[in-house]
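Excluded from the complex is one protein chain; the other protein chains are retained at their positions.
What follows is chain A.
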Amino acid sequence: MNITKQVEQLLKQGDVDIFLAYRELDGHLIPHGYTLDNLEDLENLKVSQHRYSLEKVATHLTEKKPNLKIGIVARDCNQRALNLLYTWNQLSPENITPLMVNCCPSQTRNHSDCTYLEPKKTGTFKQKKGIDFNENPREFMDNNDNGQRFSRWMYEFSKCIKCYGCRNICPVCFCTDCSLENPDLVEPGALPPEIPIFHLVRATHMAGRCIDCGLCEDACPAEIPLRFLYREMNRIVSDVFDYTPGAGLEKSPFTIIGNEVTLEPRPMDA
């Protein structure tokens, strides 16, 4: 059964009140909320190769109407984001119906629909002064000493125009009070923002949260290799807590409210 029929059935049976997928409008593939009121739009339903954070839209809809039943066209990254939002009580699994669609090319799927599978290209100046998007973190550590790594990261961070795009597009950024807007942590009105603290505040908050979807890096006008940074952050989380964000419905080790802390305090490098 093709996806249009499936969505039509879900809507007509009342399994979902709204289904979030894509449609073609004026030559652009953009997200769209399909409901019983606009069934005629269904013929334009598409699975876009451009990826938007539909799960973030679902959290916005849930904010307005908590019991709304939402269907979502989901790839692996969307599913990881949904899992994470379930564990942080931002969405409830009973109200969400994901319809899985093609993502990674594999033995069974010989084509993919996602633009993110193509590795990003890095220019020669960036390779020389900054950080290659595709560099292996191990090799990066081996080939650069402390000072070089610092200067390369500072070069990348200094390009920041403080657009907050990385936070705004992030499917798992849902705090109402954002530390990046706290004047005690990040001085307002300065460009570039206080570096590296601005990016490191966000990086620490991505520990145990980031589901490695790559939307932040894609939205960054300054081409800062954010994915590299957050991946390394979560490698530590994986080593210390044996936890991969979004992999399942396991509760995050960072939800400490109400729990007794079992970790022994110790220095970072011990």
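Observations on the structure shown:
One rule holds in what follows: a contact is a pair of C-beta atoms (placed from the backbone, for glycine too) under 8 Å apart; a residue touches a chain by one contact, two chains touch by 3 or more; residues count from 1.
As a working rule, contacts and distances are computed from a predicted model.
Hidden from the displayed complex is a chain whose UniProt protein name, among "Polypeptide composition of the spore coat protein CotJB", "Formate dehydrogenase major subunit", "Putative spermidine/putrescine transport system permease protein" or "Energy-coupling factor transporter transmembrane protein EcfT", is "Formate dehydrogenase major subunit". Touching the missing chain, out of A:Val7, A:Leu20 or A:Ile96, is residue A:Leu20.
Across A:Ile169, A:Met206 or A:Met233, the residue that sits in touch with the chain not pictured is A:Ile169.
The chain not displayed touches chain A at residues 17-18, 20, 25-33, 35, 37-38, 50-52, 57, 60-61, 64-65, 68, 161-165, 168-169, 218-221.
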